[in-house]
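Note that one protein chain of the assembly has been removed; the remaining protein chains are unaltered in position.
For chain A:
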Amino acid sequence: MSGRKGLWRVAGLPTTKAGVERAFSYFIAGVRLGTVAQMVPAVHIGVATSPYGVAYLASWAAAACAAVVVSVVTLVRRRPLGAAGSAADFALACFLLLLGSVLLEPGERLGTWVAYQPAYALSVIITDGGVRSRTLWAGGLLGVIVCYAVYLGGDARGDTTATAIGNVLTFVVYALVVRMFFGFTRRIAHDADASRARAAELARREEERRAQVMMHNGVALMRLLTEPGTDASRSRLIDQAEVELQRMRSYLRGQAPDRDGTTAYGAAGANLTVAFAAMIERVCDRFADLHVDALLDLGADLRLPATQAEALQRALESLLLNVRAHARADTVVVHLDQGTDGSWTLTVRDDGVGFDPASVTAGVGLREVVMGELRRRGLRVEIESAPNEGTTVTISSGSAPAAARATLDASTDAV
């Protein structure tokens, strides 16, 4: 029951193209049936005063029936009339106007509801304003105006000319306004639909990206585990794999990885801070086989929000996994620097084989886990690499670009 009620509630209609067309059908039915209701009280006077009472009644009934039919059809179709329906509607309005010039006495054609024809014609202009074809709409309007002029005939004498001109202007102005109303509302609905589709696509991509971010380090670890290695190295990999496993489980359970308490800082909550240098040290310890030189004294006091630290931890792990898997590096340096203004810079440098950033497409690790995730959190990420010259990744807080740059020009500010 509530569903049926909801079906007729304009406020409950969706703001989609279909919803807007349905709202138009309510509007059209309202205008047309309202016009019929206005015509009813004067019908008996018209029958009595018309020189052709029966014909007058027949034309009135035709107008009323047409209004009802148009209302029903639009409600059933859940959208305004099509081109053929509108053309027929305009044609009937014109015909009734022409017929009115015969059925009504000259003095009855202006300013009374006995002369229902102009009001009926106006209701047609208003309700057919949403027809798609501009030619049909303009032709219909022109036809009504011409027929209205014929309808008035010799009745447009001196004192009524102004009223007649006003009525014609009413036709024109209402036609334009309603046409704009239909067009603009349809554009809003179209844009809303496009925005919803875009939002859905973005949500899908975001979910895909989240999955990639969540799975990447785990997949890299599994690949390393499939390669031959010593018991010690496998033991380290298994320790890391357990951490990644927890993250993936959290993701599959639909929990935010940094809020569920299963990760290193999850229990800390979003408002707590983490000692960044200690976190880096723990990550570097897990990559003992790389002999990482962790120079963290300059940022020993730095504390970061737990969620940001979590993203940085994943990024650092991803970078070191890349070094382990691809770089063939002799040395790896992880350097943390905090400026006096609170800005900080983390530099991860390896002297491995490097790559050409212009010709190599960044993998999921660099593109999503490092650049995407960190930039999303307002951090700056720069990657410099060249074949056989190693790779330098510089991550910095956004507040101080000078401290964030890994160029030597920044040393003046930092030292």
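We take it that contacts are C-beta pairs under 8 Å (C-beta built on N, C-alpha and C of every residue); 3 or more make two chains touch, one makes a residue touch a chain; residues count from 1.
Everything below uses one rule, namely that contacts and distances are computed from a predicted model.
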Choices "LuxR C-terminal-related transcriptional regulator", "Tripartite tricarboxylate transporter TctB family protein", "Spore maturation protein B" or "Cytochrome P450" - which one is the UniProt name of the chain not shown: "LuxR C-terminal-related transcriptional regulator"
Residue of A:L57, A:L75, A:V219 or A:L295 touching the missing chain in the full complex: A:L295
Among A:H216, A:R349 or A:R380, residue touching the chain not depicted: A:R349
Omitted-chain contact residue, chosen from A:S101, A:T127 or A:T392: A:T392
Contact set of chain A toward the excluded chain (per top definition): 291, 293, 295, 297-298, 300, 330-333, 335, 347, 349-351, 389-390, 392, 406-412, 414-415
